[in-house]
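Only one protein chain is missing from this complex, and each of the others stays in its spot.
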Amino acid sequence: MSTRPTKQLEIVPNPHPDRKYMVEIESPEFTALCPKTGQPDFATITIKYIPGPSIVELKSLKLYLWSFRDEGHFHEDVTNIILNDLVSALKPRYMQVIGKFNVRGGIYTTVTAEYGEQ
Amino acid sequence: MSTRPTKQLEIVPNPHPDRKYMVEIESPEFTALCPKTGQPDFATITIKYIPGPSIVELKSLKLYLWSFRDEGHFHEDVTNIILNDLVSALKPRYMQVIGKFNVRGGIYTTVTAEYGEQ
Amino acid sequence: MSTRPTKQLEIVPNPHPDRKYMVEIESPEFTALCPKTGQPDFATITIKYIPGPSIVELKSLKLYLWSFRDEGHFHEDVTNIILNDLVSALKPRYMQVIGKFNVRGGIYTTVTAEYGEQ
Amino acid sequence: MSTRPTKQLEIVPNPHPDRKYMVEIESPEFTALCPKTGQPDFATITIKYIPGPSIVELKSLKLYLWSFRDEGHFHEDVTNIILNDLVSALKPRYMQVIGKFNVRGGIYTTVTAEYGEQ
Amino acid sequence: MSTRPTKQLEIVPNPHPDRKYMVEIESPEFTALCPKTGQPDFATITIKYIPGPSIVELKSLKLYLWSFRDEGHFHEDVTNIILNDLVSALKPRYMQVIGKFNVRGGIYTTVTAEYGEQ
Amino acid sequence: MSTRPTKQLEIVPNPHPDRKYMVEIESPEFTALCPKTGQPDFATITIKYIPGPSIVELKSLKLYLWSFRDEGHFHEDVTNIILNDLVSALKPRYMQVIGKFNVRGGIYTTVTAEYGEQ
Amino acid sequence: MSTRPTKQLEIVPNPHPDRKYMVEIESPEFTALCPKTGQPDFATITIKYIPGPSIVELKSLKLYLWSFRDEGHFHEDVTNIILNDLVSALKPRYMQVIGKFNVRGGIYTTVTAEYGEQ
Amino acid sequence: MSTRPTKQLEIVPNPHPDRKYMVEIESPEFTALCPKTGQPDFATITIKYIPGPSIVELKSLKLYLWSFRDEGHFHEDVTNIILNDLVSALKPRYMQVIGKFNVRGGIYTTVTAEYGEQ
Amino acid sequence: MSTRPTKQLEIVPNPHPDRKYMVEIESPEFTALCPKTGQPDFATITIKYIPGPSIVELKSLKLYLWSFRDEGHFHEDVTNIILNDLVSALKPRYMQVIGKFNVRGGIYTTVTAEYGEQ
Partner (left out) sequence: MSTRPTKQLEIVPNPHPDRKYMVEIESPEFTALCPKTGQPDFATITIKYIPGPSIVELKSLKLYLWSFRDEGHFHEDVTNIILNDLVSALKPRYMQVIGKFNVRGGIYTTVTAEYGEQ
């Protein structure tokens, strides 16, 4: 599991805890650094989840995603780290995180990781 | 269940009650207020349902969706409230409500809630 | 079942009756009248079917769809009527009719009805 | 000229007053009421201008556009009112306002008004 | 000039008669009959005009366009007739009418006629 | 000038000869043979013209375009031939013919020829 | 089964016969004649198959599809004939042929026929 | 199995080996030669895989795909060769390779090959 | 004029100095901070120029654009600063810089500044 502090993520109680419903959140403004070259990477992060007891507070999620801005991360790793952090904070029934990274060297990379079952 | 008055929703008898068929209604003109800041939120609301004894009268549905214009609602909550109100009024075999909210703070949110089975 | 005369629909023998294959026909030029206001409604009608003994002759289908031009019909009803008429005339193994109606009052409506199993 | 109070519009000094450059601002979240029926209208408002001594502060522009939410306005009129108000506040070299209104009764309306020369 | 009665077209005073501004109106729901075969034709009619003393009332324009529903007209002719009728009623500074007709026999036809100068 | 028989092209009197208006006709179903290899070529032919005394009858235009089906023509040549034939038959004020040919050997070719001034 | 000569279709050995993989081939340049009117029809033909012992040589497939150019065929029939001919020649594990025909009389037709199981 | 040297492919340990997650890599810049004519072919190669013990290092993958630039390969063969080479190097739980080749002779070809189960 | 150090911008001699030709460079990965809130802003920067004695070296341009990552800038200002810096370094015949900023508070902003004449 990730060791990054997740103190930025705030949660609020799920207003409809008895129903299995899906929340999809998309942020096209994710940026981190390449751990090899130090150059900026850019991605669209999509988070889909079926809430358990809590839903994520959107402003804190925005701050959480911004916290990667000056950190170095590989594509495959950072997508899984975001999934781990959000699962720890939200205890969802199901969650999927998709990291769609901008082209580098003529190659487009997308990483999709899941927790639980839909 | 929601406590909003649903008196605006009028129903008419299903003209083909013996067949399982799907009605999909999309309104790109939903607006409510943010309960935190009081600022307007905008969304496209999509309603898919397999009618039971009744179908919804479209003009009354339009008025029902307009009734949120001056109310404060969180994204996850209002999508489920619309589902609850329509299920109460229509007794459908199946219903799905999708709220696709305009970007706020660089984040797009979509909430999908269902009742019954397709 | 519908009581509209279906004499316009001509059928021809299925040239490959032993194979389950799909025919999809789309007409973006359907128009009828609103039974409440008398104003014109417009729709795209899509018909998908797995033929049984017969296939529909396309010119007669065009005339059949034109025959609604001066009639008043609700969206949910007319989609099912078209399905009933075509099932009566063609005896298909499976048929789906989709009526995608133009926006009215800021609301888009699509009705999907099926006969048999795919 | 319009008599609506324009106190919401705040201006800041143009940081490059010696250069003729273009600023384009688009808000897809404009809503007002129909003065005939009282029903909500929706539009995308686009503002293009070559600044004079001032540029508009974006948050105050957002509040200005929100101030129409509960007012009744005809399409042709409100587009010209927005132009008049912004010209009064900003004294631009050139300004164009485009109001692209959602479909009503099967008809889409766009109004384009200009001040000065490009 | 056309001899069709234009009594359906209602006008209202131009609220900003001193400014040259453009109004664009698009109706994708125009239908008439082919004068040769009697079969329905479909078109999108776009009207752009710089108002003179009057603007067109939208509901009366909708009724005016519907009045062609049972009449036979050639593509080139009906586009010019609409231009003539609107120029007679509105006395605009400039007007353009575009009729974009649905494909017939594998051929798409668009007719563009203008009055005055932009 | 071309020596192909143009007897297929029928003309009808221009119903609005006093106005300069534009007619645009698009046929995505043009096919001829490559004069080098005998293999089929495919193109979309677009014809724009300001009519003089006559307009083209659409069915005869369709037959005219079909008449190239079994003939060998180079891209640059056939586009000019169509322009020459239509100018001869219609005496337009202005005409433009665009031949947009399907990709061959990884290369897309479009030829645009004009007669008169717009 | 079809009686058209299939001598144009050449096959080559499947280079990876032990793996179930899919080949999809799309030709937007199919043309035949309408058996009723003699007028040209146009279609996009898509062929998907899981090869058995052989794969189709592409140039011979191109010639095979061209061989329909002067023949009269109904939409439903010709799609099945192409499937039959290719199954005879290739002995695939699975094959699907889709014929997507250009609009005629305002109606779009698509025929999908399959052989074997995916 | 392929006999091409795969020494260009470098692997790095999977940072989340306990989770089944999907990596999708797309390169629109693949080019090889036609083994018949020696002329260049172009394709978009898409690789989707669920990593096993290793993930592919992206720069080495880019070099690997470039290594085909001067080699002659049939479409069906080269897609399977890429799959074989990557499976050998990465030992994934699942892998799919899609080769979408540019149009040749009016025909588009796409080859999809898989290893393991999703 | 801007006082930011422009040492990152490297230039190379224009290989065709006698011809007026246009170079267009687009970077969808520009990010800076909002000078009011400190929150990240994102933009696509497009630079079009007719070279004078020099052209810009692309890697140094990339580094130059990255240098704004931790700085606070208003939209209108930063677009003009980039134009000033590039004009200083390159002495172009003509240059245009377009900053297309991501939506904030439901408002999209685009700034276009030019130097010289096209």
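The first chain written gets the first letter, and so on, giving A, B, C, D, E, F, G, H and I; residue counts start at 1 in each chain.
By definition in this document, a residue touches a chain if its C-beta (ideal position, glycine included) is under 8 Å from a C-beta of that chain, and two chains touch if they have at least 3 such contacts.
Please read all numbers here as calculations on a predicted model, not as lab measurements.
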| item | value |
| --- | --- |
| Touch list for subunit A against the chain that is not drawn | 42, 102-104, 106 |
| Subunit F residues that touch the omitted chain in the full complex | 74, 76-77, 79-80, 104-114 |
| Those residues of subunit H which, in the complete complex, touch the missing chain | 28-29, 31, 39-40, 42, 66, 69, 102 |
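Note that only the chains that are shown with their structure count from here on.
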| item | value |
| --- | --- |
| Contact-richer chain pair (by C-beta pairs counted) among A-I and C-D | A-I |
| Distance between the centres, which are taken as Cα means, of subunit G and subunit F, whole angstrom | 31 |
| Residues of subunit D touching at least two other chains | 28-29, 42, 102, 104, 106 |
